[in-house]
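Supplied in C-alpha cells, the structure appears directly below.
Rest of the complex left out; these chains stay put.
The first chain written gets the first letter, and so on, giving A, B, C and D; residue counts start at 1 in each chain.
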C-alpha cells in the first residue's frame, strides 16, 4: 500500500500534464489534417475523373474503375500514414514490429491472407479482368461490379445485395460483359410430331426474328434433333446476340417459335395428365 | 523422506507468509480497480454515444457500430492489462513468452487464427462493410448484426438465435441493407392460355400497384415469357423497392396479379389431378 | 557375450537398489499427495460454488459455467504439475524439450491443434458465448452445454448422446438461449379458397391465442400470402415467444388455426388422391 | 577394375568376419530378450488387471480401458527400445536424426500427423471421453470401442467390421453410453381424424407402457400436434429410457400405440392408392 503511495508521489505531475496536453494538441491537429486532406484529395480525384470522362479517351467503365481504384488507394495511404503518426505519440510502433519474436511469426501467419488479397487484387487490375459495371460471376456470387480495390471487390447482386469479396477469394473471374453472348432455345415437340416439318417452321421463325431484331449478331441456327425421349423430341436453336441483350432475344424467340408451332399445328409435348381434363 | 523434511525446514516461513499476504492484497486491489475502471469506462462510453446520437451527425446504425466497437476494444484493453499485472505477481510472463523455444513455435501456429480474426475484423470495420442492425448473410449464417468486435461479430438470426462468428470465418460479406432491393414475381398461367392477354392484365395490375405503393422505387416491369413447359407458361415481373420492403411488395403484387388474372378468366396452371375433383 | 557379463558386473548393485527404493517412495508420496490434493481441491471448489449460488449474485447457468471451468483448470494444473514431478525422477523432461531439434519441429506442428483449442476456448469463455445449460448448435452438433473447458466443450445431444468437442472445432457458436425466439406457422389452404376470408379467420385465432398464452412476447402477425402454387396457397404467420417456449406456442397455434379454418369451412389443400376415397 | 580389386584386397577379412559374427550374436540375444520380455510383460499386466477387476474398485469398462492402454504403451516402449538397440549395431541412428538437414525438415512435416495422433489420444484418455465397450460415433464410424491406444482407437462396427482410427481423425467424440437416452415416436393419423381423441388414446397407451416397463426413466410425454400435412397429422411422443434400452422401448411403444389406435378406430393415414384395393 505504501509503495503505491510512494509511486504516486514520485510522478512528476507537471511534466505529466504538459505531456498530456501537448500530445492531445498534436493528435487533434493530426485528426483535423487527416479529415481535411482526405476531403480535399477525394474532391480532386473526383474532379479529375469528371473532366477525364468528358474527353472520352477511355470507356465510361474503365474511367469508373480507375476512379474507384485511386480513391481506394488514396484512402488507405492517408489512413495508415496518419494512424502511424498518431500511434507513435504513445508507443514506438516500428520498434515493436521489428523486435517481436513469437508474435511476429503469428502475425506473419495471420497476415498472409492480407498479402494474398493485395497480390491477387494487383493482378486483377493489371490484367484488366474486371471493370466497374461489368456483369460477373465470382465463385458463389453473381452481380455487377460496384467498386474495385486492392483488398476487396464490391459486387452488387441482381437482387440488390452488396457483396464485399476479399480479392483472395476470387479464384476464377467469369466476366459476362466481354463480347457477344450466346442465346439457346430448346424447342420441345411431341415425340410423334413430324420433326422435319417442325424444323422448317422454326427456321422460318428464326429468319423473321433475325430480320427484325438488330441485337442478333449471329443468326439463330437450328442445330437439329438434340434428344429423343419418351415424352418429347428436343430441337435446339442457337445464336449470338449483342452483350446484355441475350436474355431479351431468347425470350422473344421462345414466344415467336411457340406461336408459329401452334399456328402450324405441330403437336406440343403434353403433360401426361392433360387428356384427363375433360371440358377443354 | 528426510530430504523432504529438510526441504520443509529450510523454508523461511515468515517471509513466505508475508509474501503471500502482500501479494493477496495487491491482487485484491487490482481486482477492485479492474471492476471499478471497467464499470466507469463503460458508463462514460455509453454516455458519450447517447449524446452523440442526439446530435444526429451520423446514422443511428453507424453510432451503434462505433459504440459496440469501442466497448469491445475497451473491454479487451482493460482485461489484458490487469490480467498481465496480476499474473506477474506469480510468474514472469514476458520472460516466458520471449524465451520459449518449441512452445513459441506451437503458439505461433495455434495463434494465427487469432491474428487472422483481428486483421480481418480491422478491415471489415475500416471498409464499413457492416453496421450494427444491417441484415446480412455471412456464409452459413443469416440475420441482423447485433454487435461488432475486433475478434468476433455477433449476428441475431431471424429465428432469434444469436450467432458468434470469429471474423476469420467471414469470407464474403453479403449486406442486404445497402440500397434498393429487387422484387421478382414469376406468374404461372396454363400452357394453353393466351400469353399476350395475360401480359396485358399483369401490366395493368403492376401499374395500379405502383400508383398506390410508395415503397416501389423502380416500377414492376413485365419482362415477358420466361419459360414454356408442359404444365405452365411463366411470365416474369421484376422491379425495385425501398430496402427492407421488397418482401412486402412482392406479397402484395403476387396477391393482386392473381386476383386480376382470375377476374379476367385467364386459365391458371392446374395441378394435374384437379379435374378428378368432381364436385367443384 | 563377455562384454555383456562385464557390463553386468560393473554395475554398482547397492547404489542401484537404493536408488530404486528411494525413487519408488518418492513416487508413492507424490501419487498420494496428488490424489489427496485433487480430492480436497475439488471439495473446496464445489463448496465455494454452493455458497456462491445461494447468494444469487449471478444466474444459475453462469455459476455452473464458472464451476465447470475452474474444476477443469484445477484438474489440468494439478495433473501436469505432478506428472512432471514424477517424470523428472526418470528423465530430465525440460532438457529434452529444450534440446530436441527435429522432434521439436514435429511437436510444434503436431501440437498446434492443442494451442488452437486453448486460444479458442479462452475467447469463448472471455466473450461469454456459452453458459452451461444453453441450447446451442456447433457446426454438426445440437444440444445443451454440459461442461465448458479450456480444451473441450461437452454438449449433451437432445437424444442423450454426450459430445466431446475440441474447442478448435467450434467455428460459429449458434446460441439458442439468448433472448426471445421466433415462431412461424405456414398455413396452407386450397388454391381456390378465399384467401382474404382465411386471413381474417387466422387473425382472430391469433388474437385469441395471444390473449390466453403469456409466453407469446410479440403477437402472431399474419404476414399475407407467401406463395401461390397449383396445389395450395400459403399464408404465413409469425411472432416471438419467450425463449424455450417457441415450439410449444407453434404447436398450439397450428392446432388452433386449423380447427378455426375447419369450423369456418375454409377448404384445406387436399392430397390429390383424396377424391378417390369414395366412402368419405 | 583394378581399383575394385585393390579395394577388395584392402579389406581386413578377419576383422570383417569377427565383426559380422559378434553383431549377429548380439542381435540374436536382443531378439530373444525382446520376445521374452514382451511375453512376460504382457502376462504381468494382464494378471494385474485380472486381480484389479475382482476387487471391483472401478467399473469393468474402465479397467478394460486401462489394460488396453497400458498394453499398448508397453508394446511401443519395448518395440522402439529394442529396434534402436539393434539398428545401432549398423548405423548411428541418433547422429543421423540430429545431423540431417533437409531430411529433418521433411521428416518434421511428415511426422506431424504422428504427433497429432499422440497429443489427441493423450487428451481423449485424460478427459475420459471413451471407455472400452462404449457405443460411439466418430465422424464416419459407428460402433463399440474395442481398444484404446495412444496412436489409434479400434472400433468394432455393429456389422462386425473392425475400424482402426488414427486418433487425429477423431474430431468430435459422440458417446452414446453416458446417461439416459431419449426415445421418440411420431404417430401419424389421417388428416381428418379427431386429433384430440387420438392424443387421449396415445396418452393412455403411454401410461400403460410406463407402468409395465421399468427401463423407462422419464415417462413418455405426448407433446402434441407436430405437423399437419395433406396426407397425415403427426403427433409426437417423447421420453427417456435407461442407456441402451431406448430402441427396445421405442419398438414396444410403436407397436402398442398402433394397436390401441386401431382398436379405438382412429383412422390411420392411408397410402393414397389403398381405396383402389377392392377386395380388402
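Throughout what follows, contacts are C-beta pairs under 8 Å (C-beta built on N, C-alpha and C of every residue); 3 or more make two chains touch, one makes a residue touch a chain.
Bear in mind the structure is a predicted one, so any value in this text is a computation, not a measurement.
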item	value
Per this structure file, total copies of the shared sequence (4 shown)	7
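As a convention for this text, only the chains that are shown with their structure count from here on.
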item	value
Shared interface partners, meaning chains that touch chain A and chain D	none
Chain labels contacting chain B and also chain D	C
Chain whose Cα centroid lies at the greatest distance from that of chain A	D
Fraction-based call for chain C against chain B, same above half, different below	different
Superposition of chain A upon chain B: rotation angle, C-alpha, nearest 5 degrees	50
Inter-centroid spacing, chain D versus chain C (mean Cα positions, whole Å)	21
Chain centre separation in whole Å, for chain C relative to chain A (CA means)	39
For chain D, residues contacting two or more additional chains	none
Contact graph of the chains (line, ring, star, complete, other)	line
Chain B to chain C touching residues, read off their complex	1, 4, 79, 101-102, 105-107, 109-111, 113-114, 140-141, 149, 151-152, 156-166, 169, 188, 231-232, 248, 251-252, 254-255, 258, 268-274, 276-278, 280
Partner chain C, residues of chain D touching it in the complex	25, 29, 97-98, 100, 104-105, 107-109, 111-116, 118-120, 123-124, 126-127, 129, 137, 168, 171-176, 178-182, 184, 191-192, 195, 223-228, 230-231, 240, 243, 246, 270, 272-273, 275-276
